[in-house]
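Omission of a single protein chain aside, the complex is shown with its protein chains in their original locations.
Take a look at subunit A:
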Amino acid sequence: MKKRYQAGVKLLAALVLAVSLLVVSFGGVVTVYGLSIGALSGQSVTETGYVQTLAMCGPGGNGYYGQSIADMKDYYRYSNSDVPYENQQMTVLKSEYAPQRSNVRVRMVSVNSNGEMTGTLSTLGGDWVDENCILVSSTSYEQSNGQPARIDVGFDRAFSVEDDALGRYLTGYRFVHGVTSMGLLPGAAAAAVLSVLLGLYLLLAAGHRANETEQDGIRLRFFDRWPVILLGVLLLVAYCAFQLIWEGFNYTYTAPAYTTVDAAEVMVSYPAYGIDFLLTLTAVLIWAFVLVCFFVLRSLTVRIKAHRLWRTTLTFYICNPIYLFAKRKREQYHEQKTVQMVRSIEQAVDASFQETKPDERDKDTGFVLVLDGDKAKETVHGFAQKAQDAARQVADKARAFEWEGSGIQRVLGRVKSVCGYIWRSLCKMASSMSIMWTGMLWGGCIIAAFWIVGVASGSFEVGVFVTLLAIGSLVGLAWVLSQLSRLIEGAKHLSEGDLSYKIDTAHLHGPFRRNADMLNRISSGCAVEVERRMKSEHLKTELLTNVSHDIKTPLTSIINYVDLLKKTDPQPKEAREYADVLERQSNRLKKLLEDLIEASKASTGNITVELAPTDAAELLRQAVGEYSERLTAQSLETVLRIGGESCTITADGRLLWRVFDNLLGNVVKYAMPGTRVYLDLTEQGGQSSIVVKNISREALNIDTDELMERFVRGDASRATEGSGLGLSIARSLTECMGGRFELSVDGDLFKVTLRFPMHPHQKETT
């Protein structure tokens, strides 16, 4: 699988990438130059092309060709402002425009309706000799007599000049023509595609080893550990170097589209090198720059993959030491504070110990030596009280100490808390914002950035195009997001268990609609299934209840007749014993039946719950009172511990009593006689917990889940009365009231914890 990341393959890919990039650069440079001199637009190697190229380059210049171009510009200016209609006007033009020595030739000719020349009306700058003159441009117009006429402008080749620039132009033309005819352009296009693919492959492969397993991380080379800023500098240097030479080249050879500098002048400024050399040099420069860019991109990719981008930035280098320093200082401060606190506590404990009366202490060891049990309790209690007071004082001091911190620290703390608050609020806002707004915000920012860049850098047409594109993208984005948010809304309802929610597909289109349909099908499928389950569960309960009722009637007869049997007088002794067994077992059956009905009702929630503020402390006292005889009969001592005066929870008192009825019933049945049963009521954080603890008579070597399961009890306990449903009923009822039921077994310690929400009114007052 990971063979594709082998080092050899990667190296080969890199080499091929370099070569194809070189081809692309060279092809690109040649193309740009070729287009600029018209060598790629199908023109033949004529002076016309050259001249037209030069003519586009504006005024000024050296040499004769430069002069001719200046003349031509002048002429065009004239003819545009004051079109010469007649011979007289041409004469006027002649008198005003009289080039001294020029190879520019202008003639005015009459033409017939087919555009063929019928005769020469006038010439300017010298005679127009057809075999010598190269036509540059011609303008049609109408004579005053309505006949069509034409003004031609051209050059006289016979008017020969020594022009080095022309020679160089021809060299460049032939070079471009030569290399493109060798298939450079299709080759460069293919190389461009290859480069993109290879580049993507190398970026994907970057950082992976040849024979790594899935767990292996990303391997960083030494330059991947350089600061990011170094990469930036490298990129900047490469860009500047490239820009210098590229701009120079651009300026000289390919400028016509942007610059108004006379090309003729520029042609002369590179006398020493051939055009082929300059093109190749530029191509190599571009190639080198692209390679540097790719190198930087690769390194950044590897860092992002290895999650090390942030750690190699300059900001991190600056901030991290500061952060570490601050952290160390803080830790030191806290450590110091803790040491101080511990010392104060030690001192306080010592002091309170000293306060203990000397006669209560052992003379040799200094320890508290008390023989009397009550006195011991009192002493220890007093000591604990003092130690507690001291600890509280120390804690107060510590708090004060914290506030005594320096002003700067306090201000910093305040700033930190404010920043934290703002950050948390922002996070909260972001998380509570719908996908619509989040998406629009991000998408809008990106589109706006593109729009600004487009408008700022482009021409008017580009600006309009970019603006339209941005508006289009925003509308598209809004549409996609609105569709998406509908889907998300639906999925949210579904995940929250609201199966009746259906996504409105009327406004959804394409894949979104299909997705919504799928979600709707899931929800309706689930709803049907849930409905079926509920129905089946309900039927089961119903059946159980009905069957139980039907069993009750014969059971009544059994109980009654067993009782009568016992009262029937003359019978053997054995018969009485058998009747006793019958009575015991029928009573057990009765209890089982009642538990079964209750368990099935409670576990299916088929029970009316009237939640009301209930005083848990009062209920505990009442429950213990109800069970006091039975507990005493098993010689179990009850220890009721209630934290606080009263503890009002939200529960149904009647059901809560059933819970305790079952729990205490269990205690009576399974607790080891002669041990203590603890009932603790505590409140914490808006929750009140009631803990029932007792020591089991039998070894409890089963796990709690098993204990909870119906009918599963230790085999030894099976002989005692009861159905074994008690815990299950207690849990179901607790959950019906919105409470939590936890069971834990630690050795023989059996512990049940009930948690109920405090009544809101009580929460406010406490």
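As a working rule, a contact is a pair of C-beta atoms (placed from the backbone, for glycine too) under 8 Å apart; a residue touches a chain by one contact, two chains touch by 3 or more; residues count from 1.
Operating definition for what follows: contacts and distances are computed from a predicted model.
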Per UniProt record, name of the chain withheld from view ["Chromate transporter", "Putative hemin transport system permease protein HrtB", "Stage 0 sporulation protein A homolog" or "PadR family transcriptional regulator"]: "Stage 0 sporulation protein A homolog"
Among A:Trp226, A:Trp437, A:Tyr501 or A:Trp657, residue touching the chain not depicted: A:Trp657
Residue of A:Gln243, A:Thr315, A:Ser417 or A:Asn560 touching the missing chain in the full complex: A:Asn560
Contact with the hidden chain (one of A:Arg225, A:Lys428, A:Lys552 or A:Arg676): A:Lys552
Per the touch definition above, residue among A:Lys337, A:Lys590, A:Lys669 or A:Arg740 touching the missing chain: A:Lys590
For subunit A, residues in touch with the removed chain: 549-550, 552-561, 563-564, 586, 590, 593-594, 597, 608, 614-626, 628-629, 638, 640-642, 645, 651, 653-654, 656-657
